[in-house]
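A single structure is presented below for examination.
Only a part of the assembly is drawn; its chains keep their places, and the rest are absent.
The first chain written gets the first letter, and so on, giving A and B; residue counts start at 1 in each chain.
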Amino acid sequence: MKQDKIYYGGDYNPDQWPEEILEQDIPMFQKAGINLVTLPVFSWAKLQPSEEVYCFDWLDRVIDRLWRAGISVCLSTPTAAQPAWMSRKYPDMLPVDISGLRRTHGKRVNFCPNSPDYRRFSTAIAEKMGERYGKHPAVVLWHVANEYGTYCYCPQCERKFREWLKDRYHTVEELNARWNLSFWGHTVYDWDEVVIPSERNDDYRFYQPVYLDYRRFMTDSNLDCFRAEYNILKKYSPDIPITTNISGFIQQLDQMKFCKHVDIAGWDNYPWPTDPPARVAMKHDLMRGLKQGKPYLMVEQAPSQQNWQPYNVQKRPGELRRLSYQAMAHGADSVMYFQMRQSVAGVEKFHSALISHAGHENTRVFREMSQIGRELAALGGQTVGAVSKNQAAILFDWDNWWAAEGSNGPSRDLKYLEQVEKYYTAFYKRNIPVDFVSMEDDLSGYRVLVTPMLYMVKPGCGEKLREFVKKGGTLLTTVFSGIVDENDRVPVGGYPGELSDILGIWVEETDALRPEQSNRIVGKEAPFVGSFSCGLLCDVIHLTAPDTEALCVFGEDYYKDFPCVTCHPFGEGTAYYVGTNPEERFADALIGKIAGERGLRPVLEASEIPEGIEITCRENENGRFYYLLSFRKGETAVNLARSGKNFINAVTGEKVGDSLLMKEYDCFLLRER
Amino acid sequence: MKQDKIYYGGDYNPDQWPEEILEQDIPMFQKAGINLVTLPVFSWAKLQPSEEVYCFDWLDRVIDRLWRAGISVCLSTPTAAQPAWMSRKYPDMLPVDISGLRRTHGKRVNFCPNSPDYRRFSTAIAEKMGERYGKHPAVVLWHVANEYGTYCYCPQCERKFREWLKDRYHTVEELNARWNLSFWGHTVYDWDEVVIPSERNDDYRFYQPVYLDYRRFMTDSNLDCFRAEYNILKKYSPDIPITTNISGFIQQLDQMKFCKHVDIAGWDNYPWPTDPPARVAMKHDLMRGLKQGKPYLMVEQAPSQQNWQPYNVQKRPGELRRLSYQAMAHGADSVMYFQMRQSVAGVEKFHSALISHAGHENTRVFREMSQIGRELAALGGQTVGAVSKNQAAILFDWDNWWAAEGSNGPSRDLKYLEQVEKYYTAFYKRNIPVDFVSMEDDLSGYRVLVTPMLYMVKPGCGEKLREFVKKGGTLLTTVFSGIVDENDRVPVGGYPGELSDILGIWVEETDALRPEQSNRIVGKEAPFVGSFSCGLLCDVIHLTAPDTEALCVFGEDYYKDFPCVTCHPFGEGTAYYVGTNPEERFADALIGKIAGERGLRPVLEASEIPEGIEITCRENENGRFYYLLSFRKGETAVNLARSGKNFINAVTGEKVGDSLLMKEYDCFLLRER
């Protein structure tokens, strides 16, 4: 089933209302341009009032009514929140938390992913729904459950963890070796001696190899829940894509792994009001990377206020539209919301909606959403499926995230995302598009690869990077890289381990600076003339290859004049290393230098576009589409003539002149003529 | 039994000492003017050494000895701390905390209020005490237990909660509706599916309607404990008033509800050294409001240091006396302390007492307490029973406190007490007396009613406010009002819900500001000329009645020039709305304007009394009494002549001249001649 328009709509919970509400809501949906609603996400209790009884009639009526109104359905299994009677009858469905206490019924996403009862009931209702709605013409998407990612520490999980380990390591001897269990005498002689890492034994923060595998196991456990439902739905609807919504950029679930198993990736975009635009853009780009550049869905965003932040700021006029265009700009083929009608009680009652507590359409938020709806209707399916073809990539890896931040030392302030964002932002500011990739992806199309803080070098990774550089690629890696293997074990021989020959350096020591301390990066040649601030970690580096060059040195302390930033020609390529956490200005300079060397250009060539105008490009069989968003105060004139291209406004169909005047919050979607 | 003097004394724990201590202590009590002691608050273990054995002989001797010395007794049941043997034998008496863990014996107020064993034993000892002491001439007051308010989360409480809900809602369908349980699919089909809201399921902060009822249920559970003892004591002493001590202004117990069932309200006044005087005054006024203006008891205050604060500051010379007069100034007919003799070990050993660890009377604190004792003796019963007749009132409501602060969003900084205090203080500074009222009280006597942050509008409340204004009252309500019903459900139709027609406005949005952000209130006419700072929440307001007037508008942001403060003539009255959290200066100006319009005058007419001189008035059959307290540094001359009244010093009996010279900490109690 081919998507023929940008999906516009989102979560709808008519089961929280009398059924007559449909007659109020549907006209408003139509007025706002809604073409898809997601349901019945949390309706398990209503769909299955008891073990033997299912009630689908109300849902039949809702779907039919929507369909008659021209609104499609993203049909969700309701398995993120089991009914109260189920938790009561089968209490092992409830998870045990990291402190070892069994939870009681309540909240949502409150199930043990390894509970056989959960699996039995969740697949049963998926079967019923597949059977009943698998061919319904309203259904254009399947959605499974909601925001997977719960960890459980129950005895059932402990047993399954041991089986998972047996599958992975086969013998206890191998387990002892891979987990380095001789440390502190943790050696096991029997699989049953493996204990779940938790707050009860502190191994969740004291024994990294153990907890690292528990995170992997929990990703797999959640994935098994998803796949069990997926396989059933696929049987009934082989042509309908299946998705689930990822809760933002959360750490606990390996989304790279998880999204291999969805048909189309989907995520919930809830930025903080203080997030810089580059951070939001980065998360979109990551989402696109999960499926190797394929378009994805923005499954949720808040029309205005979010209820769960400490200060629930209203989105400013124009802000929602810009966020919506930004999603499409990076590869989303949907603009979807939580939710259509605001709940009247419970934790989310102050989460904004298309239809607010006022109950009518005469609100600022409704008007802004309607404008977006109209524009998307005018745009039609032109951009659907369009992709970006980029020459730079950043490696992102959940195992590395878990391991680097889970390490005891060298600094508790070490944050993987901050390091990734720092280098991403340097590309972003220049409107040079970047892909996020995993180590399993094909790197051959890229000229530049950045692997920020590549603490963990998994099997094959070193070799793959070696090949990439040898064949002419430019690699940039940064402080605290090449330290451990996939089990968080340090290979003896000196940092950066497998990356040593590529980078041509040996890192003898890594000094950790307290927050009030800093050092300086001192360079002599452009673009590094002068000095830049740095901190967090400082590597004591030795050049080990005759042709490794120290581009910059440290300016202070006992490693003053030691190399800080190095460059090593390797094969036909070049490998850069930044042995500290530099200020943003330095990352900008370095990425500028690398971009210059490798001919990475802004998405709109030769333009003189000031910082704060975000531009991306997507292309498909209908042409090349340029997205321009203004994050600048006041008015900005963007000179399009220098690009040598001609444009049509893809929404209005009008020709666009040489100069585009952009106010703050303005967005343009241009098609190249 | 009519009270014939201000009670002066407090907690006495002779059971922590050899019995001979009485012979040391009683002469010191007499010297200090003590006329009442409270006992035996924590002596259950001594009074009942085992299930079958009671030991009252020692208490007989203590009471008789006090009585012979002319000291009355406030006789307390000891049921706030069950004996260790009891907890051991009946472990279900111990509460389960919010994380689901059963507590062990220790501390105090450490019982499950729904434990049948607790109820059985606490009523049995109340029966024994009523029988034995109910007619003892020393006993002038009964006191039940101590500082009620414990919450428990045990299975017994869960069962009782379900029964309580059945009584309240009758059917699960009604429960589902009232709790909006369709949200997140929490629908129940059987009462036994209701789960206690706790940290085990997070519903204590994620499912407001549930936790709101749990708070009500816990108030009722505590109240049932109190009433069980009350009814027994009443049987034996129909003429002796029964009280209990409320622990300050605590949130967890609905004191408005609780105090309906005490004969005379009593509370523990433990201000922080940094508390402004208005805050202390406000808490006294609230206490008076719990029983519709009747005098109450200050059951505890610290002679000097309090042990439980992070920094146990000594009260400055004169500070205790001023606090004592302040209590009487607002309606207390007692000045009582914790405690008579300082404990030598345990958590309270550094809590100050009449007789300190020095063991003698030659201390500053003893001297200051003796002075107060002498003055109260001189005052005699003149002021007992005196009340205040006020024209302004502030609504205070525990349900509203729970609900407004329990809400997820719009701001975590939202504090009900701060809003109440802000408007209270504006009256306080002008010495315009204010009552606190509940929605069940008669409002007809008031000209002005302030309902700060009236988030929850309970059944009948909207109508009552409508009538109040229609009949000529002035209503002031403020930001985040009219949002939910008594189950924390938002009525669809727009904020401020039931208050909309009264206020003549529609609040489309409520923006939350981060702490570092602010907006401005801009006015053109006196007293609002210029601009005032505001923050926390800002309402986007539309005027919906032709005669609603925007007194001020916002000065910044996308709602710049939108109404911020409104005024709506309604019936014969007027309704004001402040759609933000203004700086104090603005509240002062607004209350000044309203006071001017409605002829609210300071307690001493026509005086030119500077800020920092607190004045109140109480009256009874003996005349009108004026309390003057100085919170000003240095000397202040108060001109009494302008009041047109003549005064006698009620303590010394001396005439008072036209000018009263007040030093810091000075207090005067004047009777109008």
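Just so we're on the same page, a residue touches a chain if its C-beta (ideal position, glycine included) is under 8 Å from a C-beta of that chain, and two chains touch if they have at least 3 such contacts.
Computed from a prediction, not measured in an experiment: that's the story for all the values here.
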item	value
Subunit count for the whole complex, all chains sharing one sequence, 2 displayed	3
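Basically, only the chains that are shown with their structure count from here on.
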item	value
Approximate Å spacing (C-alpha centroids) for the pair chain A, chain B	50
Touch list for chain B against partner chain A, complex	99-100, 179-180, 182-190, 192-198, 200-203, 205-209, 407-413, 484, 487-495, 506, 508-515, 540, 558
Chain B-touching residues of chain A, taken from the complex the two chains share	13, 15-16, 42-46, 49-50, 78, 81, 83-85, 88, 101-108, 110, 273, 304-314, 316-317, 342-351, 356-360, 363-365
